Structure formats: C-alpha cells, structure tokens
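I have a structure here, written as structure tokens, and I will follow up with some questions on it.
Heads up, one of the protein chains got dropped from this complex, but the rest are sitting where they should.
Coming up: chain A.
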Amino acid sequence: MTARARPGASARRRRTATAVRVLPALLLVCLALAGPWLTPHPVDTPVTGPYAPPGAGTPLGGDQLGRDVLSRLLAGGRELVVSSLVVALLVTGGAAVLGAVGALRPAVGRLVERTADLLMLLPAVLGILLVTLSWPDGGRLAVIAAAVGLGVPYAVRLAVSAAAPVAASGYVEAAAAGGERLWHLVVRDVLPNLRATLLALFGLRFVAAVYVVATAGFLQVGPQPPAADWALMIRENGAGILLDPWAVLAPSAAIGLLAMSVNLAAAALAPRTGREAVTAR
C-alpha cells in the first residue's frame, strides 16, 4: 500500500548518487594528469601578444609573454595534483597509523600527541622555506617533504581522538585478549572502522596540501619558470589581470574546483550505514 521504492531500486539510486559526486574529482584529476598531452599550442613559445584577450585559437588569451593560457592551464596541473595527492595520502596514512597505535598504546599516544603539539607551532611558510632552502636540489620532493611534515601533526591529533573509542571497544579487547599482534589490531580492527573519519581527513588534507604546494609555487621554491604551473601562472600574470583576467582566473578556479571536488568525492565515498556503526565498550 504505502510501498516505498523497492530496496533494490534504492540501492541502485544510492550508487548512482555516489558516482555523480565522485565524477567531478575523477574528471578533474584525469584532465590534469593527461593535460600536458592535450595542449593545442606549445607551453613555452609565444603564440599571441602579451596579455592578449581571448581570440581565435587562444580561447583564454595570452599570458605575460604571449603564451597560450589554455595550453599552460592544461599542462600546469599535473605536478600540483600529483604532489597534493601524494602529500594527502602520506599525511592521512601516517596519521592513521600513528593515531591507531597511539590509541592502543597510551604511552606511545602521549608521546605522539606532545610531539605533534610542538610541531604545530611551526608556521607553514616558514616550514616550507626551511626545508626547501636547506635542500635546494630537492625541488618537488622538498616541497612534498615539507607539506607532509607540516600536515601530519594536525592530522594525528584528530586520528588519535577518533581511534580512542574504537581502541576501547569490545572487539578490539577481544582481539587483544585473543593474542593478536599490535599491527593486526591496527590494520584489521581499528583502521577499517575509521574509514569515514579517514576519508574526510583525506579530503581536508588534500585541500591543505594544495594550499601548501601552491604557496611553494607562488614563492617560487618549487617549480621554476618557464615551467607551466597553476600557482606560478597566478603569480606571473597578476600584473596583467585587467588586460586578460583569464590568465589569473582560470588557474585560480582550477585550484579551487580541484579542492572542492576531491572533498565532495571523499564525503561521498565515506560509508553511511551499518558497518561503520561502532559501539564503544
């Protein structure tokens, strides 16, 4: 009588909704990765006038040297996306393991938290400069190292508090009393039940990583001209923003959209029902 949608149909609809929310991030990341092969013009030779407004062949106009903005936009995302994804993965993974171990072994947990408290005092820009200047040949690796070092302390505090109730739950106690090793407790009992938290954390850390990597690019400690890079484009073309606004707006929008879409995807992938339900004690 008041039959709602059949369960099969509702499950299918839920899957569709998830796919729709994951799609933008997937498209953007793929586009940024494949971008360098799709450029209509070479990224390092002028094809039009400096700060030329959009015209035939150059839909987003030219930059300060007359290079095609669209081509540079397509080519300039790969490194940023790859670095940010690597940073977000390392930060989330590292924090998850440290957090789970910290929750299971209170002595380790106290040490981890106090260390994180100390590292958090370091301002981000200072941290980047410290690492990149003391490791001048590091390039991207130095930026990634700095971003990971800056991100883990924040993430680990969150991971420890999220893991604490799981570590106190009946099934972790049962596994510990049953003879499981610490590593098994972390990987099989604690982390799978933190999926929702960790995915949300991944989204947040990705945004933070984009921010740190872009800051590095803007400060020119990462990629150097004439390389195409979104952050570098914003810096280089700032002077001509009134002549060809697209040269600044397009890379800015790309960075913003990337951050938002990855967060949306992470939220969509987080489990909502049933299995993540954790009963403490």
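Here are a few things to note about the model shown:
We take it that contacts are C-beta pairs under 8 Å (C-beta built on N, C-alpha and C of every residue); 3 or more make two chains touch, one makes a residue touch a chain; residues count from 1.
Basically, contacts and distances are computed from a predicted model.
In the listed set "Fe-S cluster assembly protein SufB", "Sulfate transport system permease protein CysW", "ABC transporter domain-containing protein" or "FMN reductase", the entry agreeing with the UniProt name of the missing subunit chain is "ABC transporter domain-containing protein".
From the options A:L141, A:A176 or A:I241, the residue with contact to the chain not on display is A:A176. Counting over the whole complex, chain A has residues 1-8, 10-11, 169-180, 188-189, 192-193, 195, 272-281 touching the chain that is not drawn.
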